[in-house]
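Below you'll find the structure, written out as structure tokens, and then a few comments.
In this view, the complex is presented without one of its protein chains, the others remaining in place.
Coming up: subunit A.
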Amino acid sequence: MDEVTLERVKDPQGATEILKVSGGVTICEAREFRDALLAALGAAPEVRVDVSALTGIDLTGLQLLCAAHQSAVRSGKSLHIFDGGNATFREAANGAGFQRHTGCPQDRACSCIWVGGES
């Protein structure tokens, strides 16, 4: 699996924090990934996780994305995922049973990251 890089970019307008994840996320990078997500959520009310350059993600990664979203919802922030049509990412999410027709129980605002898929 390719080396993972976590890159934080501030959106030009300044309201959105973008976390660009490229390479493959595995259990080895899980801690690092969690910290990056936490930091991003701490920095702005709106976080966008860009996974379009992801080349692989395991269960820990998917789980963290989901947990990050739940945390964001609980603290009144928003988090979305931009996958840019990344087939690897979509397959991984589907394979693990993360696809949804409606959001999860915490999701009152229909913002579940697994619904549909932004591209």
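One rule holds for everything that comes next: contacts are C-beta pairs under 8 Å (C-beta built on N, C-alpha and C of every residue); 3 or more make two chains touch, one makes a residue touch a chain; residues count from 1.
As a working rule, contacts and distances are computed from a predicted model.
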Query raised in the report: Which protein name, taken from UniProt, belongs to the chain you can't see among "Chemotaxis protein CheA", "FtsW/RodA/SpoVE family cell cycle protein", "ABC transporter permease" or "Iron uptake system protein EfeO"?
Result: "Chemotaxis protein CheA"
Report summary line: Out of A:V4, A:L19 or A:L37, only one touches the absent chain, namely A:L37
Requested in this report: Please give every residue of subunit A in contact with the chain that is not shown.
Outcome: 27, 30-31, 33-34, 37-38, 41, 58-60, 62-64, 66-68, 70-71, 74, 92, 95-98, 100-107
